[in-house]
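Of the protein chains in this complex, all but one are displayed in their positions.
Presenting chain A:
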Amino acid sequence: MTHTALQRIHTYLGVLLTTMGLLILANSLSGLYLDHETPKVDLQFKELVRFNKHDGEDNYLIQFDLMADLRPCFNWNVKQLFVYITAEYEIPNRGESKTVVWDHIIKSQEEANLVLVDQRNKYYTTDYGTELRDQKVTLKFNWNVMGWNGFLRTKTAGESSFTLPKEYY
């Protein structure tokens, strides 16, 4: 049996694609094992700036402090960390509500040591209704590890609670 050029190309492509496939798989899985860091996070609610009602929805504005050193979270497969602070609360007979107060994209290890003082909301924190008076709200710091390839992971560390007043500000 003679080996024509086309047969060689066919075999070559087959081996190339299979090998690349295996390498890609190994690459993605390695990201899972490089993932054991517990960075130091300190999240602190500072002050309620505003609390009122608008268009049938309660809304509030807060200030918080954040110290989060996420530098150990970077490895060769990490493209960015999407960090976000959520405010969550539970309304009896209604259920859980959660919303992002502030978020940020960390693109490199150099930028990964976050220090925020008296930081205000980036997004409106409004309720689905007017249930927020005298309601306890918990702030949590989270980050989404986003790689050049492979599995996305979400982690959380650091929390701080406050209670909204019984009357609007």
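Here is the rule we go by: a residue touches a chain if its C-beta (ideal position, glycine included) is under 8 Å from a C-beta of that chain, and two chains touch if they have at least 3 such contacts; residues count from 1.
Simple rule for what comes next: contacts and distances are computed from a predicted model.
Per UniProt, the protein behind the absent chain is "Signal peptidase complex catalytic subunit SEC11"; the candidates were "Signal peptidase complex catalytic subunit SEC11", "Very-long-chain enoyl-CoA reductase", "Cytochrome c oxidase subunit 2" or "Pyruvate dehydrogenase E1 component subunit alpha". In the full complex, chain A makes contact with the omitted chain through residues 1, 4, 6-7, 10, 24, 28, 79-80, 82, 84, 86, 91, 94-100, 105, 107, 123, 127-129, 142, 144, 146-152, 154.
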